[in-house]
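The structure appears below as structure tokens.
The excerpt is restricted to a subset of chains, each kept in its original location.
Naming follows writing order (A, B and C), and every chain is counted from residue 1.
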Amino acid sequence: MRSAVIIFPGSNCDRDMDVALTKYGFKNLMIWHNDATLPKCDLVVLPGGFSYGDYLRCGSIAGKSKIIKSVIDFANSGGLVLGICNGFQILTETGLLPGVLQRNKYLNFICRNIHVKINDKNNQYFKDIKKDVLEFHIAHNEGNYFCSEEELKIINNNNQIALTYCSSDGLEDNEYNPNGALKNIAGVFNKEKNVLGMMPHPERMIDKHLSGEDGSIFFENLMNNSK
Amino acid sequence: MEVNEQIAVDHGLTKEEFKKINELLKRKPNLTELAIFSAMWNEHCSYKSSRKHLKNLHTKGSQVIQGPGENAGVIDIGDDDAIVFKIESHNHPSFIEPYQGAATGVGGIMRDVFTMGARPIANLNSIHFGSTQNKKTKNLLRGVVKGIGGYGNCIGVPTIAGQTNFDESYNGNILVNAMTLGLVNKNKIFYSKAAGLNKPVIYVGSKTGRDGIHGASMASAIFDDKIEEKKPTVQVGDPFTEKLLLEACLELMKEDSIISIQDMGAAGLTSSSVEMASKGKLGIELDLSKVPCREENMTPYEIMLSESQERMLIILENGKENSAKAIFDKWNLDFAVIGKTTNSKNLELIFNKKKVAEIPIDFLAENAPIYDRKWKKIKLPQKINFKKDIFKSLKLENCLKKILSNPNICEKKWIWEQYDHTVMGDTIQKPGGDAGVVRVHGTNKAVAACIDSSAVYCFSHPLTGGKQVVCESWRNLISVGAKPMAITNCLNFGNPEKEKNMGEFVECVSGISEASKYLNFPVVSGNVSFYNETKDKGIKPTPSIGGVGLLENYKNMISMDLKKEKNTILVIGKTEGHIEQSVFARMILLEKKGPPPEINLFNEKNNGETVLRLMKEELIMACHDISVGGILTAIAKMCIKGNKGITIKPPKGLLNKFNYFFGEDQGRYLVEIDSSKLNNVEKILKENSVHYDILGIVEKNTLKLNEEFDIDIDVLRDCYKNWLKKYMVN
Amino acid sequence: MKIKIIVTLKSGVLDPQGKAIQQTLNGMGFLDVKDVRQGKYFDIETNETDEVKAKNKVDEMCKKLLANLVIEDYKIL
């Protein structure tokens, strides 16, 4: 399995993602944002960080970078594209994913463990995962997902809501919504479900000495299913 | 325009200093030259009040690769790995503009570390605010935390530990001290000492603006009709550019083209160029017309004094300019050849083809004034004779609840959840423990770091206080299973021209020195911040100590949360019940006088080393040092974190249970051990003549002592966890 | 020439910053403040000297970059 992690100026989870992908068997390449084309690969990852300082809106400037055209083409041809945190923000800014990520409701950056419920397993990202609830980790200032009512209806009907914040036993209550996201949304797919954006960082949860291990489940499964 | 004595005074120089400048130069300086002297002879750059005493710090040890004097200190952690670290203050700017002040403080210290070739791997901070009743405190705290987070989070370096304190002495002068650790190959460390003649001097990073040209620039504006335009501006941090600068510098450092490199910190281009030349015993010539400027019509004066952030000065090997430029172009950063090294031993400045300044480097560096300021010795306060009946109406349970919700003791999660503490994927102990711990990427090793201060003890008796902070740092590192390696120190004091403040400084330094020598815990870097006072009211003397320790195997790291029921808890070290200057005395008995707890360095070392030995034999399951709040506070925290309780055995032979449970005697730890291994542990403790007591047995979820109390851990958790959150949202 | 732009959140889109500011203002004693909405302001300096052309260009910039039309409206002043 070959993967490519794109480095934008200001990306800062690119190495962490490389470590995780490599650990679970991907042959990973790091790609510079100014490159014109993607190498041949099965998975493209847009990592977390603060691309271009996230100065205008998160992800907006990265959404205009040179490599993005090839990423869009790759996605449109059915390739797997995964955006984590800032990567999720970039994917919404390019229009590959619906909605936007606004400033956290309580206006603070939040770094902590949370739980997410897998809402749809009919896709390559979550297909064979046994658990319904995973413990993940978030670290963001702008993770408050929003979209219009019509859009919400559409993504609901298409099962495009990938992950929702919940309690450790799967209760999707407001109490477990860390950032004010609409309907507790933590991650969404595109219509075809080959593009996934999510706020949590599975790459920070890949060994028991770190904040937890549920990231391993995610990567292992991804490795098996992108074959 | 003529420079005169008044202008010199407006630049912060004394009349005598101005006279000395004239004598050295054998002429009057021009305005730009005067500004350069004022910057270099300023307390901040010259250490003129502190240098004499800093010489007494203990700075040696086989682990030390680089002690004080470089951008940061460096220690050897084996296998060619080295840790570069330093702490720095940004107090005054943070009081004026908390967000930007704190942010640029973090940016500055990270530059100090990556200048040496190290990739930053952890940030820490020590922040002190005025009383929580003070109207300004909340906004300052909010702004500072957002600033620290805003910068560190964006760069992608985890903030793994810190310290937050409230005391009315900081009402008019908050403290913001930031610390960074970086990882470097010990054969690839970069220094600031220039070498070689005619080597190109390179400017990289952001453009130069009129940021932070201090009051000094106002003086110059008097002579000009464009006063408004020349108003100094607050430095604004741009973490995005810093991230690019970090990556670009590390990329350039992979090649063999850098002779020396220096970040532009306080006094910007002036101090960086002078320091590089001075260390290399060379001259340096700069053409200021070539400096990339953000604004039009900047004068040599402004260019030399600007404190614009995210800039570096590099001396390159000849012929490497193009390959170096390609790297900075790739990262979209300014790159300009602005001068060369010379053999004149002078700082020569050219602007628009004219020479605008020429000063022998020695006058700025070596001949800078050094003062032996008068200082007053501070006597050890007398012990207090507490009357028995003041304890009568008190209940241990109520006191504990009050202490756990004291602003200085309660949980600081509201703060550290705003810091990304897990980025880089190697944080194995987050904030909230005794020290933060990060793995050395790709190895089995880990580095622990903590930051401590104890202004209350230092104010009461600076010599003891100085020793105490070093010991506390040592203890915090041991508590997570790390071998203490070395420290950095940030000395925050009042006005050195006052004998009392100077006395506090001298004695704190000597306390720090004594303890660090005894413990083989040398000082490898640091920073002094004087004049922390407003309207004549100085802060309590506040040395912050940043400690760094090493774990050979990260899997052996220890945390403080209680692990298992039926385990035994021991108090390591002797409890005498010293309560003067304790939180208990100050907060509950309202008694602020008396001496701080005594430091016994022999016991400190012996207890600490024995705890490490027990850890090595894998006999310890949880550990926490006993600090402010004493035994009961410490065990309550362990219970809360582990979601367990304890049945405490009543202490034997002590007069007063308040002294026992809330006393702040030093050199103590609480350790959790498997009860079946108690014999082994006792044997080792006895062999090493370490005093210990059995505190009790781990329980389900209540904290119990006979008929005295039986408190649900959830109740204690509420006290501990909610105070700060409530304070900040209301 | 200089062109000024204001970008605001569409009505109906939650504005937590605006809300926080409103609450703070109320807390400070400005009890008349009923609602606060925060937006962005841009000052663009361009070499284009023809005002109509310049504004057309700026309109394009707004659509392509400066505003996210999912949640924001813009106005060229």
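Criterion: contacts are C-beta pairs under 8 Å (C-beta built on N, C-alpha and C of every residue); 3 or more make two chains touch, one makes a residue touch a chain.
Note that the structure is predicted; figures quoted are calculated from it, not measured.
Trainee: Across the entire complex represented in this structure file, what number of copies corresponds to each chain label?
Mentor: So, if we count every copy in the file rather than just the ones shown, we get A x1, B x1, C x2.
Going forward, only the chains that are shown with their structure count from here on.
Trainee: If I rank A-C and A-B by number of C-beta contact pairs, which comes first?
Mentor: A-B
Trainee: Could you tell me the distance, in whole angstrom, between the mean C-alpha positions of chain B and chain C?
Mentor: 41
Trainee: Could you put a whole-Å number on the gap between the CA centroids of chain A and chain C?
Mentor: 29
Trainee: In whole angstrom, what separates the CA-based centres of chain A and chain B?
Mentor: Roughly 36 Å separates the two chain centres.
Trainee: Residues of chain B touching 2+ other chains?
Mentor: Within chain B, no residue touches at least two other chains.
Trainee: Where in chain A do residues touch two or more other chains at once?
Mentor: There are none in chain A.
Trainee: Considering only the defined contacts, which chain C positions touch chain A in the complex?
Mentor: Contact set of chain C toward chain A: 13-14, 16-17, 20, 64-66, 68, 70-71.
Trainee: Which of the residues in chain A come into contact with chain C in the complex?
Mentor: Those residues of chain A that touch chain C are 56-57, 60-61, 64, 93, 99-100, 102-107, 144, 146-148, 180.
Trainee: What residues on chain A touch chain B, complex-wise?
Mentor: Residues of chain A touching chain B: 9-10, 12-13, 15-16, 19-20, 34, 48-50, 52-55, 108-112, 137, 139, 141, 201, 203-204, 206, 209-211.
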